[in-house]
Structures are given as C-alpha cells and as structure tokens.
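Here it is: the structure, laid out below.
Excluded from the complex is one protein chain; the other protein chains are retained at their positions.
Each chain gets a letter, A, B and C, in the order it is written, and its residues are counted from 1.
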Amino acid sequence: MVSHAQTHRLESGGLIDRSAPLNFRFDGKTFAGFQGDTLASALIANGVKLVGRSFKYHRPRGILTSGSEEPNALVELRTGARREPNTKATTAELYDGLEAASQNCWPSLRHDLMAVNQLFSPIFVAGFYYKTFMWPAKFWEAIYEPAIRRAAGLGRAAGVADPDHYDKAWAHCDVLIAGSGPAGLAAALAAGRSGARVILCEEDFALGGRLLADGGMIDGMPAAEWTSRTLAELATLPDVRIMNRTTLFGVYDGGTYGAIERVNDHLPSPPEHQVRQRLWRIVAKRCVVAAGAIERPIVFAGNDTPGVMMASAMRTYVARYAATPAKRIALFTNNEDGWRTVETALGAGLQIAAVVDARLDVSAAHRALAAKAGFPVLNGSVAGVEGGKDGVRKISISLTGGARAEVEADGLAVSGGWNPAVGLTSYHRGRPKWQDDISAFVPDGAPPGMVAAGAANGAFGLGACLSQGFAAGAAAAQSPGHNGSAGTPPVADDETFSLTRLWHVAGKGKAFVDYQHDVTASDIELAQREGFESVEHLKRYTTLGMATDQGKTSNVAGLAILAAVSGKSIPETGTTIYRPPYVPVAIGAFAGHHRDEDFHATRLTPSHHWAAEQGAVFVDTGLWKRAQWYPRAGEKDWLESVTREVKAVRSGVGFCDVSTLGKIDVHGPDAGAFLDRVYINTFSNLAVGKARYGLMLREDGMVYDDGTTSRLAEDHYFLTTTTAKAGPVMQHLEFCRQVLFPQLDVQLTSVSDQWAQFSIAGPKTRDLLREIVDPAEDLLNEAFPFMGAREVALRGGIKARLFRISFSGEMAFEISVPARYGDALVRNLMLAGKQFGVTPYGTEALGVMRIEKGHVAGPELNGTTTAADLGHGKMMSTKKDFIGCVMAGREALAAADRQVVVGIKPTDKKRRLRSGAHVIPKGEIPGSASSQGYVTSVCFSPTLDQWIGLALVERGRERIGEIVHAHDPLRGEDYDVELCNPVFYDPDGGRQRG
Amino acid sequence: MRIVCPFCGERELGEFSYLGDAKPVRPAAGAPEDDVFDYVYLRDNIAGAMSEHWYHAGGCRAWLKITRNTLTHEISSVEPAAGAGAAEVGA
Amino acid sequence: MKYSIFSLARAAFSGHKTWQRTWRDASPKDHYDVVIIGGGGHGLATAWFLASEYGIRNVAVLEKGWIGSGNAGRNTTIIRSNYGLPGNTGFYELSMKLWERMEQDLNYNTMVSQRGVINLYHSDAQRDAYARRGNTMRINGIDAELLDLAAVKKMMPFLNFDNARFPVQGGLLQRRGGTARHDAVVWGYAHAASALGVDIIQNCEVTGFSRDANGKVTGVETSRGTIGAGKVGMAVAGSSSRVAAMAGLRLPIESHVLQAFVSEAIKPLLPNVMTFGAGHFYVSQSDKGGLVFGGDIDGYNSYAQRGNMPVMEDVCEGGMALMPMIGRVRLLRQWGGIMDMSMDGSPIIDKTPVDGLYLNAGWCYGGFKATPGSGLVFAHLLARDELHTEAARFRLDRFRRGAVIDEKGVGAQTNLH
Partner (left out) sequence: MSSCAIPSFTIRMEGASVAEFSWPPRSPLEHALVAGAYGVREVAPGIFLTEVRNFELIQVMARRGKGAELASATTARFGMAAPDVPKAVSASDVMLIWSGPDQFLVLSKGGKYTINTLSQAFSQSASLSDQSHARAWISVSGAKARTMLAKLSSIDLHPTAFPIGAAAATSIDHTSVNLWRGDDGPDGQAVFNLLLFATFAGSLWQTMLDAGAEYGVDIRHSEEFA
C-alpha cells in the first residue's frame, strides 16, 4: 500500500533521522515517518488530526500534549496477542511496521455511532447513573449494566496470554535523579563529579527534557551542544548510569524506588532471550526529582476540538519533530511562556493567526514581534472554537471590555501556566503547597531523602533549573559522604515568568476539564450543588482525574473551578491524594519472571527423577512435587493404582519418599528442656535412641503441628514437622529459643534438605532392610523395638539413620540417608526388594493407610482443633509450662459438646464418601442448628473393601455406633453413616510393634 | 521498607517476617488465665513508635526487636532478641 | 427530590440547576439520642436503620473528614456471603439480602451487580475445604455450586489451564455474589438517612468521651464542641483501637494496611469476581472498565495508608499466574486502606464494658460486603440493647471464652487472617 506523503513535515530541522524512514499503519492506512518520531509526531507529520474518541460522549479527539500526560490520543498499539490498549500515541516510539488502531469507536473513528451519546448528554451529567436504572431491580444485571460496560472502557485487551517476557532487577545508588532536563543533568553532573554513585532515569528515549524543544543558551553555547558535552562527561564517570526509556513511578519506604524500563518497546517485538520491559527496584540514599512541570489547559467551550493543543506540545512537534500540527496557529495564553510557541512557529515559517493573551501587560518585545510578523495581539480569552473532527476552523474571542472577535486558524495553542510534577514528592501523603507567584502547587513534605529541583520545584527559568539541579545534586552526594569537587555549575539566563490566573472561560458549549472522562466545568458545578464539596468527593462523583492520564492535565483546573463555585481559595480546597504509579505500568512487569510454571519455585525430593522415570503422577504439596501414585500398565484409574499400592504394603513391603517432612536438629544441653516447653508432652525424659510422637499448640491453645522427635544423643534431638508447617515451625521454634526462653542453651538448624527420608512399611520390611543394612546391625524387636531410633551402617559403608516409627500401622521403619544418596537408596531398595515384591507408593496410598489407622493429618489439624478434639487430650502434661497450656483451658475449648475426631463408614457398604459433607443427626432437618460437624478425610479402604472416613462431630466419641446422616447438597448426596472408632485397622497396634 | 539487621546490615523488607507488638511479655508459669489472655489477645495497637518483633527469615534467622513508627514506617532502632547472638553471654 | 429517570429528564431542562444536596449539611446539636462515630458505610447504614427500622431519628453521624473517606471508599467493592463458620454464615447472608433490595430501599443506584463470585481451587484439600464451606452455605439457604474443571473452563476460558504452576481444578461459585459501587453506598445511605432526619456532620473529629460519675458515656468531645448522647456507637474500623483508647479500652485488634489496585479502563474482559486459590490475588472488572484487584495485607501494623512494593509484586505475580492475558494491561493506581484486623479474623459487634459505649469493629478486610448487615445489627443493638440473632456470636468476650470464629484457623495472629 502506498504511504501517504508527510504533508505536515518541515523540510529541515528537528531531531528525527531523515535517513531512517519508517512505515507504519494507523486504522489500516499506511503512513511514513522517521526514526526519532513518536506515533503522535508521525501522525501529525501526516496531517492526521482525529486520533481517538472520548470515554462517555465519544467526542472526536486529537492530540493534546507531547508526553505521558496525554488524555486524548490513546490507541491500541500492535495486534494479536501483543495488542496494548490505551497506549499514548505521544510516548509510543515509532518503529518500522508499527500498527495502531483508534479505540472506543464503532464502526469507525470518523463515523462513530456511539457518538449518539452526545444527544443524551443533557441527561448524562456527572453521577446521573446514581439517580436511575433502579427499577426494575432485575434489569440492572440483565440490561443496564451490560450496556454501560460495553460503552465504557476504552481499548480492548488482547484477551490471550502475553507472549513477551518481563523481569525485575535491583539497583543501588547514592543519588537517584528523575528527569534528564537541565535540572536533572546538572544534578547528575554535580553528584557524579563528587564521586557519588548516580542513577538518572528519563522516561523519554531522548535525553534533554524541555531542552530538546525549547533550546536556549547554557554556558554560552546552544543547549543541544551543552547537552551532548554533559552526556559525554557523564559517560566518563564510572558510577553514573543513565537510563533512558525508564520512568520512576513510585517511592516506597526506606528509599526504595520503583522504575519501569521499556527495554524493547521501540521494536516490533523483543529480540530472542530479551524482555519487553524490566521493573527496577532502586535503593537510593538520596533522590533529586527533576521531573519538570506539566503545562495546563484552560477550560473553555470546544477546548477538546482536534487541533487545540498545549502550547508547549505544539512547539515540541515543530522544533523536535519538524512536524506541523497546523499551518495557521492561534495562541491562547495567560502567561509569558506560551509566547515561545509563537517564536518557534514563526521560526519554522508557520503563520500566526493571533495571540489571545489574558494578561494586560504583554511585553513590548512581544508586541514588536507581533507587529513585525503581522498578527494581532488580543487581550481577552478564547470563548469558543468552531470546528469538528477535522480540526479547528475558527476561534471566537471575548475581548477584555466585552467585545468579541473571531480569528480563522487551523490550530490553537493553549497555555494556562505550568504545574510542577508533584507526583513523586507526594506519594507519602505529603500535600503539595500552593505557591501564589506561579499559581501552582509545589512539592512539600517529600519523603525522607528526596528533594525537588528545577521546574518540578516551581523554578521555571532555565538558569534556576540549572542552579537548583546542580545544588541539589551536590548536596545529595555530600550526605552519603562523597565530598569530591562538584566543579563549576552550568549557568544560563532566567526568562521572566508572568502569569494572570485564568482557569475557566464561561461560554456556551461543553468546556472540558478532564478530557478523557468527559468531565466538564458544569459537571463540577453540579457536583458542588449536590454537596460533593470535598475535593475527594468531587473526584469520586465526577470521576475527574481518574482516567489513564491520572489527572495530570485536569486536577488543578478542576479544583480551581470547585474552589471558585464554593467560594473558597484553592489552598483551602486542597488537592486529592496523589497515588502511584506516576504513569500506568504493565501488570506483567510487576510479575516479572514469576508467571506460568515459574510463578513459584519448585522443590524436588531426592527420589524425584527416579519417580519420574517410573511414570509417577505428581501432586503439588506446597512448593513440593510429590509422587501421588505410580500407575502401572493396564490400571484403569488412580483408585486401582492406589489400591494396589496399599495392598502391597499391607501384605508385603513398600516404600514412600517422606523427605518433605520438616527436619530440625535441636542441639545443646537444654534441648530437652526446650522441647518440653514447645510440646504438650515431655521430651526431656526420652531415652537416647528412642523416638516419641509430639504435639505442639499455638499460644491460643489450638493444635499447631505434630510429628515424631527422636533423641540421637544426650544433647541432640532430631525433630520432624509436617510438610506444610516445616517453615512456620522453624520460625516458631526460633522465636521460642531467641525471644521466649533465651536462657536455655539450645541451638536449632534446619536439616530438611540434608536427609533423604523414606518410609519402608509392611510385614516384609525387616527382610528388605536386612538386604541393605550391614549384617552386623540387629533389627529385631529386642535390639530395635518400636519407637527405637539410631544410626546404622548400610552395606557399602554409607551411614543411615533408622527410626522404628509407623504411619501406616504396619511394621515399618523410616530410613534417612544423606540426600545425595537418596536416589541410590531407592534404586537399591528396588533391586534388593525385587524378591519381596517391593512396591513404591505415593501420597495417596500414604493417606489411605493413615485414615485406616485413624491418624490425624492436615484436614484435622486445621487450626481450629484442640489436642482433645484430636483424641490426644491425655498427652497434655499438667506438670509443666508449655506453649498454649493456659489458653487451652478456656471454657469454649474445654466444652463437652466440641466437635471431635471420629471414624465414619457408610451403612451401605457400596456407597462412596466425600469430604465436606455435613453430619446431621438422623431424622433432623438439615439446617444451621442441626449441623453437628463435617467429614474431614475419606478414602476407599482396600483393607476393609469399602469407603471410610474421619469426621469432626459433636461429642463424637460418646456416640460410637450411632447412625447419622451425611448431608452433601453441593453434590446432591444424602446418606447414612455410622460413627465408629477412628482406628479402623489393627486397633491394638500389634502389627506395627511386630 | 529497609531494615538494618544488626548482624547482616541493611536489607530489604522481603527478607523479614513480622510477628507484632513486642511489649506483651509471656507470663511466667502459673500466672492467672487473665494475664495470659491479655498477653495473647489484647493490643495497644499503637499509632506511633512501637516496639515489634521481626524475624530475619530470609537472612541470618535472628529475631529482632525493632522500634518502628506505624504512622510513617520510620525505623528508629533495631536490636537483636535476647537469645540471638548469645554466644557472648557470660563469656 | 426522588431520583428517577423522570426527575433526571425534568432536571435536564433546567440545566440540572434544580438538584438539591444529596444529604443535608448539618451542624451539631447539643444532644442526640444516638451519636455514631464514623461516617463510613457502616456508620451511615446504622443511622439509616435506626431511623427507618427502629424509629430513632434523633441521630448524628460524626465524620472526621468527608463521608466515605475511610475504608468505604478504599476497597475492592466485592459483596458475597460465602462464609463457612456459624456466626459468619448467617450474618453475611442477612447482609446479602439487604444488598439485594438496597437501591429500592435507598432510592439510590448503588450498582449492586450480582455477577457471581468464584473461589478457585487447585488441590483436593482445597476442594474439600470449599465443599465443607459450600455445604454450610447451602444448609443455611445460601446459593453455592461446586464447579469442576470443565465448568470453570467454560465460564472462564482465558485462565491459564495449560502451563500453570498450580493448575486450576475447579471452584466454589456463589452466583448471587458480585460487586457494588462503593462510594454510591456511602452517598446512598447518607441521602436516605438525611431525608429521615439524621444529621451527618463532616469535618467533626471526636477527641474524647464525656462520662458521668459512674463512668457512663454521656456524649463525645469533638473538634466542633461537646455533643451529648444517650448512646454512642463506634463504627471506625481502621481506627477502632485509637478511639476505644479514649474510653480506656484495649481491643483484640491490630491495624494493618491492605493494598488495592486498579488498571486502566478496558472493554469488558472479566465476567465475574474471581479469587485465585494458589496465591494472593482476587479481581473483578468495574463497570467503568478497570480491573480492580488486591491480595494479601502488607503484614505489619500500620496506620500509614501506604502499601509496599513486595506485596504489590506478589499480587501481580498471582494475577499473571492465573491469567497471563493481563500482562499488557497497565496498573493505573495503587492505594492502601487501614484494616481493623481482629484476633480471629471476624468482626466484633457488642456493648463494651463502658456503659453507653457500643462497638462495631474488627472487620478485617470483609467490611464492605457487611455494610448493610452491619448497619442493621448495630442499629438493633443500639436500639434494643440486645444482640441481633444473626450477630449473636460477634461478642467481644468470645476471645476470653475461647469461642472464636476463625475461618482461616490461624489463631491470635492478626497478619495471618
């Protein structure tokens, strides 16, 4: 397709690279631009005026600004999975093949049928929706809300996974500088020369800030030359880092700053192995905010017509991009700075239609310029704009004194003064203060270590920017102790800044305050009339300042109008609270690497790769991957595999990796005394070479965790925790050791990763172990009784620890070997156990056997059960102080009608049980009063050949044998179950002691 | 937030975990139930400088007693818990 | 003036010059039957129920700043009644039923949108816990459905099902759950209460309590003078400890920051409210188009209304893990509210040991959905001096007795609730 000619591009000038032409598409049409353009400047160069539609009325909108404060020119950038809604054309860097589309319009930008909303605009005033759509109630979700939702919103998200990658990084410096304008560069010079570590962040791709468009003379040379010399000097300083395409968006406690680096957004897609964007956490001792100021609009009728543009943006397009937003320009200003646009436009050979200046004291120099160039200077204000989606045609002016005038122009530059960029300085709830001479809020109460300099501090002159920036940089370097010479500060003259306050020109037609959200001056008046007088109420009622530009161009004008109608001063009215981020930041960047399978780290057991070779099915348990079962060829479902594994253990021998248990070495002369305080039962009297089951409470008396702890030496216990609580228990024990009982001589170390631990269970366990263990080790009951624990030698010279403990209820040992031998151990167990039919089993079979044995686990240790609830009330020592002992005695924890652990089995042996069913007394109607508990754990018991379960039931232990009702409306099931002893299998425990 | 661990130096917030008010002291064995209730449940919930227990979980595993202003998050002092670094005790 | 499409159309002819204040701008009187401290959703709802249900209209609501400036205006606007423990279940359902008639009750469109709330589960254990909770709901007459993977895929095909670290297995759905427009709830109650004679007094900070010789509270001292009161109700979640301390009370409450986030507005993307079960992330999309989302509390005591970066990252990581399609959607604003975190994660609505002083506190991060229910049961307590049957377990002495309502089972540590 043929590229459209760049009809609005100047023959020469600008910071674009004319040797690097680029093609791009907007709404399906192909255009040409240059390297160094933004999408906005390239559209302007091609004479495109209509770029978007507004939020509520779908009014045609053009380009208002040249930066990240842009409210209007939002596009969907890129296509497919990379589509980015609401992208500001003013900051999107042009690249070859760029595709963008206008948004919030249908069927097309030029002929947007949603613009019918404008017909209803007399009704669609601020907050109209709070007053209607209430009847009939059902209609809200069915009709009104879907219509509102479809009409609202702006661009469309891609709707499919973001194909690009993001990462996050840390940086550290003495002095962090936001902005590379004159103040920022001067600050970097001073700090860098002093020897400080400096990071300077600039959101633009080009460095120089307003110098890029406004130029000026610094140290006797043109600004561009000074900038390049300065950058050259900074490049020689080893600890000065300049980061362009990087926006400092937030400041957090302790001098931590958030920044977003758009690493590859200027390319069609990131190169292989590279990220799209990078989130920086920058730790800085000092921060100099040299983020500049934002020019503010004046509110008048038709001020949203495409072709009405901020004066500074207008000259930026002309000077920096050699693109002409208009050929015949009118300027509406209330301050001196606006006139720069006139100078720039004249310099580029453009026509000036008129200057409308609200000030009475236009300087003689400006009047002379006007006379020379032949345009009128009108004292007054713009009252209206004639034009439409194709731009401005005519401007009507009310002259001071009441007369009216009209001027023909195709572009209107507007300057209502400048607002320092107070975002960063205000994010810790510092409220900016009003400075009368510039009629703007300036930073106050900045977070510790942060200062503002230059325009961000309300100093608008070039000389002041340089001197403030330099002084701030030097001071910021000094406080962390860098006292090198900062050298000579750069100097420049200061321009005069004179301004006559003007916020709003009364007139006919809609006058916009917040362009994107279509908030007009009359909306603000209405809100005030209805009592929304607090500036925060105003914001919430009208949505002023809540659009994607975060009110950068609208907030101050809005509160000024509110102040005027409520008869208060602007400082009395105050600002809303400033909220980070300074510019919107992609959610993907905050996530960085942590998405998809990398969302969280993964922990693998020592036998993981062996299990994977066996085709094990894995389950996520916290961060762990655990073998859930080991399917074999021909098995039709998990239940068949699990049933086989259980039967194999109960009849022969099997093993299971239990390395995920938390393991803690408890050392020291007071180790026993320490354990006595953290467990409800006593451990100081445990013999060396023995293990004991222990239960811990929280201080509020509820059960915290359980596990077995063995005494390996007089001053060495080996404590185990549940898999889930390994980390929290370690932290809790360290708290007990360091804070509660510091007088005890005890040391704790996590050895969870040091040991590969396996449970070997089944009647043939000893037979299998004998093949592995050194023949000199006696494993018979007399030498190694139930709950014995000691180190043994394995064949081949490896040392292992053996614990005669059983979770399955079978004759069983747990064996620990140093973790790097874990893989070898399972392979050797398989080899040695082949003759016994050894069977690896997973967590499902482990769970089945623990339910058969009535052992409590996660579903019962749910943080709301007491030791007595779990059937362990008698373990609670009455002879010692331990964590939780007092609160466990409170009346409700000791009540007779508590829900306690009991077994359940269906009266119909074929019936399947499900966890989460409620227990209702037989014959009672299910209801909140009749629910007496719920089913916590269920399994199919191969041993009993039926489903069984555990439940927490009121007075359950007194009701063994009672038939109750399992009520499960969620799954449409109701059936009878019998309450029974929770120990379904070998209640005497003969097998595990055998 | 950044915390200057007395053992490790300045570290970022993510390395630490929080327990809460360090003022309540665990009553000695045999204390009345009301005292224990007070220790476990009641809080001054100070708006201002507050003494707190933090744990350098992602670092040296020391429990710390930190004075921090709950209105500004400013940290004015950090000291180890009595049992952190106890090798010097009595030595 | 009654709000309707007709009054709106009429007003349009006058350029909307005829609208009155949404609520009267009242100055404090010397004495009220009931003074409520806190002009948030709960305080205003309490006043409205006192006036409309209990016939007590000599009521003032005192607000330190502007109404709705606390957590009422800083939450993620979710409404639901999917609780699992006795005490909570009935109360939140009472509240849900009041949401369902709120707009007609108040003549104010609070945009109650019953678009469904789904809690996703990622493991068998989580499914079982949700099954228990869902059955509790059903037994109490509350709608609940346990969805399997296929049903979740059909409803939300955009979730990450293929290469997730913790794959979604299903979800617990409450179709009647959803969202409401938080500020509108405040304004709606203010509008309706003011119309019934309640004085809403902004910029009026309570600085102390007036007590008689017996210690009974007889009024409040404020930045706008002393105001006498038959009874004083506190509804100042986030600041409960500070206000209670003025009456010499210590509470089982700590204040913590909860962050919330909103993205740029985009065209409809998410149909409902979702909670990720394998990380800290929940999300819905506002009618304006922004994704409104949040996660866990920052974890330490704070009154700073300012969030930290690690938690912000944690929340976004959860979001990207659940639905990587939001990677290029931009986060627009981040803010923090101060939560009254109670020691068992459940609220407290009770008389206090101080005669004449009544407490409504400890809402953790569940306060918004409770707004109408809280208003009704607190009004009941203030009017009748007895606990409403649906709030009977929210007693202050439950901690001492051990009758805690601990949905998460984490005990007396507020930052884990």
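What we mean here is this: a contact is a pair of C-beta atoms (placed from the backbone, for glycine too) under 8 Å apart; a residue touches a chain by one contact, two chains touch by 3 or more.
Quantities reported herein were computed from a predicted structural model and do not represent experimental measurements.
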Requested in this report: Please identify which of the visible chains the hidden chain touches across the whole complex.
Outcome: A, B
**Report entry** Options A:Arg25, A:Lys647, A:Arg795 or A:Arg911, residue touching the unrepresented chain
**Finding:** A:Arg795
Query raised in the report: For subunit B, which residues reach the chain that was dropped from this view?
Result: 7-9, 11-12, 14-15, 57-62, 80, 84-91
Report summary line: Logged for subunit A, residues touching the omitted partner chain are 167-172, 197, 239, 272-275, 281, 283, 593, 598, 601-606, 609, 623-624, 659, 665, 667-669, 715-716, 744-747, 749, 751-756, 771-772, 794-798, 818-824, 828, 831-832, 834-835
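The definition used in the following text is that only the chains that are shown with their structure count from here on.
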Query raised in the report: Once you find the CA centre of subunit B and the CA centre of subunit C, what distance in Å lies between them?
Result: 31
Report summary line: Residue numbers in subunit A touching two or more further chains are 252-253, 256, 281, 428, 699-700, 887, 890
Query raised in the report: Where does subunit B touch two or more other chains at once, residue-wise?
Result: 1, 12-13, 17, 19, 37, 40-41, 72-73
Requested in this report: Note which residues of subunit B are touching subunit C in the complex, please.
Outcome: 1, 12-14, 17-21, 37, 40-47, 50, 52, 68, 70-73
Requested in this report: Within their complex, state which residues of subunit C touch subunit B.
Outcome: 241-242, 245, 250-255, 299-304, 306, 308, 310, 343, 399-400, 412-415
Report summary line: In the complex, the residues of subunit A that touch subunit B are 252-256, 281, 283, 428, 448, 699-700, 731, 734-735, 737-742, 744, 880-881, 886-887, 889-890
